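Provided herewith is a single structure, encoded as structure tokens, for subsequent inquiry.
Complex shown without one protein chain; remaining protein chains in place.
We call the chains A, B and C, going by the order they appear; numbering starts again at 1 in every chain.
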Amino acid sequence: MNVQTDAQDFEELDSVCVRFAGDSGDGMQLTGNQFSVVTALEGSDFATFPDFPAEIRAPVGTTFGVSAFQINFGSVEISTAGDEPDVLVAMNPAALKVSLSGLRKGGLIVVDEGSFNERNLHKAGYSENPLENDSLSDFQVQKLDITKMTLEAVKETGLGKKDALRCKNMWTLGLVLWMFGRPRKPITDWLEQKFVKIPDVALANICALNAGHAYGETAEVSSNLHRYIVRKHTEEETGEYSTINGNQALAWGLVAGSELAEIDIMLGTYPITPASALLHTLSGLKEFGVMTFQAEDEIAAVCGAIGASFAGKLGITSSSGPGIALKTEAIGLAISTELPLVIVDVQRAGPSTGLPTKTEQSDLYQAVWGRNGDAPIVVLAASTPQDCFKVGIEAVRLAIKYMTPVMLLSDGYIGNASEPWKIPDINTFEKFPVQYCTDPKGFYPFKRDPKTLARVWAKPGTPELLHRIGGIEKDYDTGHISYDADNHQKMSNVRAAKIAGIANDIAKQTVELGNAGGKIAVVGWGSTRGSIHQAVRRARKEGIDASHVHIGNIWPLPPNLEEILNSFDKVIIAEMNMGQMNVLLRSQYLLDAYSLTKVTGQPFKISEILDCIRQQVGADK
Amino acid sequence: MNVQTDAQDFEELDSVCVRFAGDSGDGMQLTGNQFSVVTALEGSDFATFPDFPAEIRAPVGTTFGVSAFQINFGSVEISTAGDEPDVLVAMNPAALKVSLSGLRKGGLIVVDEGSFNERNLHKAGYSENPLENDSLSDFQVQKLDITKMTLEAVKETGLGKKDALRCKNMWTLGLVLWMFGRPRKPITDWLEQKFVKIPDVALANICALNAGHAYGETAEVSSNLHRYIVRKHTEEETGEYSTINGNQALAWGLVAGSELAEIDIMLGTYPITPASALLHTLSGLKEFGVMTFQAEDEIAAVCGAIGASFAGKLGITSSSGPGIALKTEAIGLAISTELPLVIVDVQRAGPSTGLPTKTEQSDLYQAVWGRNGDAPIVVLAASTPQDCFKVGIEAVRLAIKYMTPVMLLSDGYIGNASEPWKIPDINTFEKFPVQYCTDPKGFYPFKRDPKTLARVWAKPGTPELLHRIGGIEKDYDTGHISYDADNHQKMSNVRAAKIAGIANDIAKQTVELGNAGGKIAVVGWGSTRGSIHQAVRRARKEGIDASHVHIGNIWPLPPNLEEILNSFDKVIIAEMNMGQMNVLLRSQYLLDAYSLTKVTGQPFKISEILDCIRQQVGADK
Amino acid sequence: MNKQPLSFKDFETDQEVRWCPGCGDYAILKAVQMTLANIGSTPENTVFVSGIGCSSRFPYYVETYGFHTIHGRAPAVATGVKLANPKLDVWLVTGDGDGLSIGGNHMLHVLRRNVNMQIMLFNNEIYGLTKGQYSPTSKQGTKSPSTPFGSVDLPLNPCSFAIGAGARFVARGIDTALKALPHTLERARDHIGASFIEIYQNCIVYNDKTFEHFTLKKQAANTQIHVEHGQAMIFGTDKDKGLHFDKENFALEVVIIGENGITEADILIHDETNKLMAQMLVELTAPDFPVVCGVIYCNPTQSYDDAVHEQMNKAKKGKKPDFNALLRQGRTWTVE
Partner (left out) sequence: MNKQPLSFKDFETDQEVRWCPGCGDYAILKAVQMTLANIGSTPENTVFVSGIGCSSRFPYYVETYGFHTIHGRAPAVATGVKLANPKLDVWLVTGDGDGLSIGGNHMLHVLRRNVNMQIMLFNNEIYGLTKGQYSPTSKQGTKSPSTPFGSVDLPLNPCSFAIGAGARFVARGIDTALKALPHTLERARDHIGASFIEIYQNCIVYNDKTFEHFTLKKQAANTQIHVEHGQAMIFGTDKDKGLHFDKENFALEVVIIGENGITEADILIHDETNKLMAQMLVELTAPDFPVVCGVIYCNPTQSYDDAVHEQMNKAKKGKKPDFNALLRQGRTWTVE
């Protein structure tokens, strides 16, 4: 297949953001994913974000049934899925309606005119056809009867109308591939493989794809359709790459940790959006010694994991906010018995059931402080899809080395977002093999390593190390139940000291971008990384002495963080909650920062952070 | 009955602290309680603290079976149960062993020599009889064969030996009454009434009581037994008084709140130490419209309460740390649906099961921050047994007025401790009758009072106000489910603003003792009040410009608190945890205070706080 | 006031119904709305309480009071509602995950306590809302996103569980049985105490056709039996099959009337007050046996809410609650 590469036709772009939006049944996720694959294969950098509807299958044509997929790609470094799409592909009125507010003024809208019938307009809540009044005058609109053209394109394959209409997304994809001068072959290969058992479906899809592409080629010059070129991202390191989303990376990171620790993992969990993906991935990895246990509820899930840790495996449990809340009491048991445990919280918008499919970073308080008693644990946060892999390994390392629960915070955004990933080689990672206690000499169950303060791990099945543990306070020296006053103080102190001491065994805080000290720092944690990064980059381009500090070790905090923060005239803390990290840093460092918050279920826009930087720097003058 | 009041015999004391300690079966709680009653009737001020063993009925004679009761009483204001007992009554070797370390040097020990046999010594872990070596040389020891003397005293009543031995505590009480010149009549009256159906038991107890008293009268002059006089506390306001402990006061406070609000309460709860007493008391108050529901677990308990609130009653739920942890998710539902709910946390030592019978203040983080999502609630803390009554009322008032969960923190210490209480007159309290919405005009379920920001309360059964609520985000204007981005921000803001606004509807922060500004303030919250109060009083006597600030409104904090705290050169925050209030105040006011903490399961000693004041003032020079 | 009798349409809300097209929940919604109309419910005295799941969105679609609570906790919330105001007619909607997985304990105790409400468990043998993981009622071997190699758990029989928990009313229905279901629901409403109704509900997206082997209309007569108290348990297109108790094996068997000397007299008569019989009937599975629907067990006793209020009233009787007197009970003294 020959790709038209005559550069003359093409307008060159550094980066562009495209949003595919349609009904849940329109296959927009698939379209977006395939477009990402081609983008990846062509070597551009990119970031994607799927935007699912809350309903499983909302009635066709409704606004709440809209499913969208956004991709931001470029020859430059890309770290967010884009503030405002430049191109919107809208397959029906509802998709148009829902996506319009985010679109860049002057951007291009490609709509399937064929779906703008009265019924669909009504369902979307339009009283007038927006294609026929001037409501879209801020944009370039390209109306196409994709429905009709698709039906024509696949007519020859003899597919029924219902199945034929299913190919609309491929027609659209063909057109978009044409727009960006991307090859069709990876898609046709994939279609042939996917539908190997139903060749007429494969054929129909390919016909539609080709027809969409052909439409671009033959479109009238007067149309709004133009061609763009987005080149390779040349700063990319050499090596083998794939596309990865956060949930996948996290699953693999945990397994990588288990490989490095030479221990099997047992995931005790209960399905919940957006954390279920972890279960789905890990349940398929049995050959790596990964056991998954779908428990009756979150409490049983964490308790099963604790039981597994007691028995000598590494217990892991995962959930989202409401489920983590349920685990609170049991996490206290793991703290008190000092068993290793990894708790993954893929955060979503709260409080309560909140907005299950929307993202938020509002479980920080719960992670750091949300338990009865003085109950410190380790808290880590992943900041990008690929960072999930590394943080997964780190969580396993700390849990085992320090015999402690580790809370790992991800969120709905990075869980589902994807980006190119330079695939690592597991053999280049340092191993940290688990050490069980087997020596009866001087054994008692709460005997501690004087350096790490971690207690020994003696697993059932080991002769002569019989012992009993539980959630009641234990004697510092024997590990037996103890109601002694001073002993409780001693044990409370050692539990706190053990966790505090981990500060010396974690990566030092770095400055992501900009100088280590200066006018202003934007501090973030978790999935805000991309937006902050780009905002700071732009601010620096504008000549503002801004830096980006991104915190991955939430508890304990890196010891050098305080000094770094104090070296800036001003600090903005940007987070997707009502100011939780701000409160944490105030309490630790008496830091008087500006708290930039957002809880709309959607990631920060770069511009929102950039505006804040400008304003704060201005206000400073 | 004539009481010997020849003042010549008596040494006058401002205050004295007596500890009764014995085996669980020795009736020490009863003895202590009866002594308190007499103390109360005689008009001294006092504070008591029962110290129960963790076991239901530990084997007789063991150290972990020791049950003790401490009373501190005086003609001066008393606000703690005493740092170090002046007098220890020890009924067996285990009781002596356990209580010794707390005793004032030079204090008096009265022991039942008759119980110091080999078996009991062994059980208590003594290899030598401490009465026969010099291990008690720091104290005055009065050995008495109480066992034998009791048996003799009740011989005539014909009681069997086992029953006869049960009277030992009355013999002891008789002696102690003699020591402090207290009348026996209230006790004999009470015995006659209690054992009205078994008159020989009543008689035996009275014989024992009289014998103990007579022993004092006739004791040799060479003995260590002296008589003391502790006069009336004359600063006491006039009025009718009773003795009250925190759990009782809290139960009554909640009922008082329900009376003032003209609403029935429904307590959904699950037994747990030390919170069960609330259930026990409220389950007996059905005639006040109080319904109690012992649920299958804490989750059902809080959910039952939420259901009751939805249906128009006031739902209350109570527990201790581990149980509160289980309620976390459901509390989020009450926050999201904006239903009134009172959550009582009678704190105990954690983490996990911890030390169920020991006190701690370590659930502050959990109360303020321990939930998924941005989920603010009101947090109040009671500081003395009688304060529980007032705070109970306030919790009801705020929950209803603001349609919000209110967390009320008490703890094992104030729950069980008792003190004299000037019984209030319910008619002098301002009523705050609940207002249900009944008007269909312009009704929607999340319609808010513009001033309080509370939503309307429309209860099922009301015609034309049919509506549905739930934990998913709701539209600001209609109350229907909403996945809208900006709406979630708006709702998050209004939830936060509603709680923050309560700061203007609560009592202003006062300075308990000392000047509003100056050299040093000791800040406390909850049950540390008594110790801090006394410590500050003593410091002031020593000429230190110290003040006591006690926080009852934990969230939101009183608006004038910041100013008060800033007006001191130095602030000590004293609390029975690892520094949780310190972190809260740092985060809110960037306050750099000294954190004085203690987690031994036992209240602060006055001297510990006083030492800290001295040291901090010294360090300041 | 003389009101028009309400029709099922009066129980529809203005909310857009958000289930997948073809979901069995639609039919159940209709059946419930019809039932409410049939029994003359007053909307303002009716409350629907649910947990979380596709099924648990139900309250939004019924024009009464409603509470969409949190996952698994509906029975506890509903208990609170009923205790607070026993005049309310409380309906509980839950799923196999909501009611039997995370909510199993509350289900157990609401049944044991016998709180007066109707409990509709929509059993689709799958977690719908979270996109198709297997549930505690999924058949062994179910392939799902969380069990890619097939589930290995033994499934729970919801009605067996309910009886074991002490339920006094146990019934079964099928989503599409628009005639039978309202009848069963009416019986449930009439029963004072906790009424447990398992409703087989087809999840067209994640577990389509799991019940087809006995719900298919054309075979229904041979694969289902709708029991009626006092009636012989006869079924089949030709009304020639029946359930017979085989004393030797101490178990039920299907017999054919007219074969091997079997007459109608050999067919077991359904006694809905007999727990043992109910335990036997709920265990029958197709294709060897007909699936038993209708009211399988109904053996009323005082409901919990009744008993609680009776006790409250007894305690109140003849007493004038005097709060000041309460505070002054026990020993007091006066400072002058």
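Criterion: contacts are C-beta pairs under 8 Å (C-beta built on N, C-alpha and C of every residue); 3 or more make two chains touch, one makes a residue touch a chain.
All values reported here derive from a predicted model rather than from experimental measurement.
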Residue of B:Q142, B:T172 or B:T353 in touch with the missing chain, whole complex considered: B:T353
Hidden partner chain, touching residue among B:N129, B:T188 or B:S283: B:S283
From A:E329, A:E360 or A:D411, residue that would touch the chain that is not displayed: A:E329
Absent-chain contact - pick from C:N105, C:N124 or C:S146: C:N105
Which residue of A:L13, A:V37 or A:L590 touches the chain not shown here: A:V37
Candidates A:N133, A:N224 or A:S242 - the one touching the absent chain: A:S242
Hidden partner chain, residues of chain B it touches: 55-60, 62, 64, 270-273, 276, 279-280, 283-284, 286, 292, 294, 296-298, 322, 352-353
Contact set of chain A toward the excluded chain (per top definition): 37, 40-41, 43, 186, 236-243, 252, 255-256, 259, 264, 266, 268, 285-289, 291, 293, 295-297, 299-301, 303-313, 315, 329-330, 332-333, 337, 422-427, 459-472, 480-481
Positions on chain C contacted by the hidden chain, ascending: 101-105, 108-109, 112-114, 136, 149-150, 152-157, 160-166, 245, 247, 250-251, 271, 274-277, 279-280, 283, 301, 304, 307-308, 310-311, 314-315
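Here is the rule we go by: only the chains that are shown with their structure count from here on.
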Distance from the mean Cα position of chain C to that of chain B, given in whole angstrom: 45
Length of the line joining the C-alpha centres of chain A and chain C, rounded to whole Å: 40
Whole-Å separation of chain centres (CA-atom averages), chain A against chain B: 47
Multi-partner residues of chain A (at least 2 other chains): 64, 322, 352-353
Shared interface positions of chain C, touching two or more other chains: 52, 70
